[in-house]
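Subset of chains shown; positions unchanged.
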């Protein structure tokens, strides 16, 4: 690890939490230089929904490279890109009755968010974007302005502008409805908010602490923004591509976003790729108005098109929902057994959070879990939530093994925790 | 091409300029579905300095994937990343007496620029960044604010802030020195500029029209920013990695940037990757303060490390300089033969520009060249500059063939151009 | 009036609502060129608390001018200024146990607000100022950013920055407490708000619709901002100087603002003047850091010092409270008699509002009242609130006469109003 300490910037963070040098990976496992194998409950922060080195995708990738397929093509037309577009239309959009144009953007989630924000502002001629408390949308200047995390925001070095935070579902407690405030701010022309250029939303705030918006709240939010003709941007970067069960996390709510940001698992193989789905009448971009060198990584198109095989029927969705329930139940049991009363488990499908009140407890659990061979990260305010995010392709045995390590680690961490701090849990 | 028109956003641009569906590529050639072969004078806008599907890099890539090497690793430590770091230190930094920390950022040039701007602001506690007229640094909100192109800036949908343009070398004509203004603005505390957080610079403004800063101007600029303790960011995204001859375009000037942005050809194979080189004492990032999902694409580290073999001796540099001179001479001859008098050729190494005054002439030449099997783009104000940007690995025959097509296309385009417009050239 | 239409900008507004050319004024009366006398329930929007041409102040003013007293003195020391400072300290600050430094600013309320905002930002090193929905603080760029009115905000021609609106007391209905949201946004470091540089407040939002903050809400607000060390700015421009009874409107709440803005009636005679009261340890201005040509209008100091005679005992305060109750009762009776049920009267002392739901009804009442010889303005969203704001020195007869006109005008306006619109009142 010395090389990294000497040559890499101090900004590195995962290599501090998971201090090993990894070499190979397969399915839900990572292996380090010493040959130690880890169960992966992090999945590249959602970039590896189909597992590491998924064999079907890998074969397609190797064949493409071996045949001297075009690797890099800016935003020129290629046969690989056409196949992705056709399959995405046929497998994802058409069956769901969705009509969107696909914008290929610089291959990162934050670039998709930047493009969506720009387009919404261009379309409306307005500037301020409403985002939600505890939201996370990226760290380039435009995306950072709609991200809640104060530590990340400070990194900008400038005051972040053209954005305003409004309370997410549940932000003021389970019984307080947060939408009346938004409604009032919009209908009152002395509110000081003005009509926003967009509302940007994660249906589940992954980095914010696995905060789940209810279906009812999402539907009412959509009605409000429709009334005021405010474009709704749904950021599916972490919870799209089947993470919660359906391909799009918002499907069960029945809402229709105006703009959708996808990245992470859209290439299916951990390769960089990002797209924005645009309601056709909002696609008013001038040619080249948003660009970037790596919008045309054909390897991503190849694996991305191949990965859509998982969506030709509903097997993966049903399996993800089943496994999600399994994880939720196990976390619930585990919480009931080891922790004072209180609803601390939340999530949908294979993104599940276990919120732990005592300071640093979640961090300590993750640390002990790593020693035992499980990679899991903490998220949310004060890093207080353990986020369970395995590959969707994990088998039940792998899940059980990972959750077992989690339980052991929690037990050990609790044994180290003073009673005074634990009593916080009950409050 | 219909699929693209129906399903892809109207923002697409290169597929309009080069209307073909490409399938395979090798060296300095691209091949389309009809089997037509094109000479590539665009090189992925600088992302393919070592050519398409460079065989040595390709072998390493295939072997790594076949062995189930870790593909995606956030910013965790991997053996592939360590090898890249070690080789970059050994082959690039150490021999040049350079001491920098490497920050892996979201794998796009604009992300590197965003990170550098943030860090400079954090380090100085100042906000405004001085950039140069006709600069191009990217289209996310932070980078766009330091980009000159008005059409791109309008895409933001909001006024762009925290930045100010100052005139680049030669901006007011060959005889006007532009640095006294910058100096005066800095020394006068009533100037209205204030001390900037950074000066960001391309040594050659590629997108801006292949505008070349002289060595003397660069040296004097460095002295000015040193005097006022203003970090100097050099954006080497397009002209670094050997494009002008040496690995860093600024080497012959002898300057030492505080922050250097690299992307495009740093992976060597057209794979997404970007890094910021940071003067060690400026590396004050908090862990995770700038992050991103795709900072750890190990395929890029593998090919990026392999590509450094080109820098173990000075062959590539010398060859690039030799070929650059060849291109410059040929363009000079061609200009002399077909165009009224005037210095219209500029560049260094294998980035050379041919500026054509009559409206739309350059665009027309590029269009005719494409029909003849040459891919070349136009840049600069009113797209008036043809930018010659072949892979560095192109052979003399390929160069000659491409330049031949260029000359034929120019001749044809001129034959279509009214005399009135041509006379502009002489003015 | 033709002269005004031809020569004056279309921005004029009160001369449209009150289309007469006024010549003289005395006490609570204005007289126009035709000799028609009007009862003044507007009082220069609060600049004439002691009545027009108050005889005592007038005598002092005439004597000062006749003796060639210094008229204009920038911020130099003058005997008139010293007298004001000494009397303000002795009559206002000392008896209330208050300790503030006095900053003389450009003689307008908005200038006082601009100065307070600047100082709060300088003191904290933070940027965003939290203001309240429906707030009004002025129309220069800094003050406008903390003003709710969308029409006024549009006048800026630029997006307004460095500010965020939070809900005022009662904004979400009488039963919804608005402070838990503010508290949550402050304690959560992922909220996206960040710690503000200041909270700026009117205890009664006069322009916003005579919205009254409860004493309890004000006290809890103070506790919250204290906990997070956020300076509290109270804008007393319209409701200070005895308008609500006590000299400062916030006195009964027992709170201690960090910065207080005073203008309008501080000179006592309708002459321009504005000051900021600064908690001594926050007075970190550099000499001249905020300046302005008319900070030293000695005529204002002369009448301002003289006007403090009203504050040497509590007669004025008690009388204002008595008359305020009288007005509130009369408006209550009038509402009960003519309007469907519903609490529509609100205010404190001699600022009282009568909110009328049907569209344009309040505007029409004011128009009819003007014809009958009463000057009264409408405020709030959709100009739906009649604001009763007579000079504090008005006698009971004048009050009764004005309220009589108001009742007659309401009756006539209602007779013109379709039943369908009236039924809105009951909802």
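All chains are identified by letter, namely A, B and C, in their written order; residue positions are counted from 1 within each chain.
The definition used in the following text is that a residue touches a chain if its C-beta (ideal position, glycine included) is under 8 Å from a C-beta of that chain, and two chains touch if they have at least 3 such contacts.
All values derive from a computational prediction rather than experimental measurement.
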item	value
Homo-oligomer size of the whole complex, from 3 visible chains	4
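Note that in this section only the chains that are shown with their structure count from here on.
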item	value
Inter-copy rotation, chain A to chain B, in degrees (Cα atoms; steps of 5)	180
Reference chain C; chain at largest CA-centroid distance	B
Chain closest to the assembly centre - both centres taken as Cα means	A
Chain A and chain C, separation of their C-alpha mean positions in angstrom	49
Whole-Å separation of chain centres (CA-atom averages), chain A against chain B	31
Centre distance in Å when chain B and chain C are each reduced to the mean of their C-alpha atoms	58
Contacts with two or more other chains, residues of chain B listed in rising order	158
Chain A residues touching chain C - in the complex, by the definition given at the top	127-128, 131-135, 146-151, 153, 159, 161-165, 167, 171-172, 176, 180-181, 184-185, 188-194, 208-209, 380-381
Chain C residues touching chain B - in the complex, by the definition given at the top	158-159
Partner chain B, residues of chain A touching it in the complex	1, 3-4, 7-16, 18-26, 30, 33, 42, 44-48, 52-53, 58, 61-62, 65-79, 81-82, 85-86, 88-89, 101-104, 106-111, 114, 117-122, 125, 127, 138-143, 145, 151-152, 154-158, 161-162, 197, 237, 263-264, 269-272, 276, 278, 283-294, 297, 299
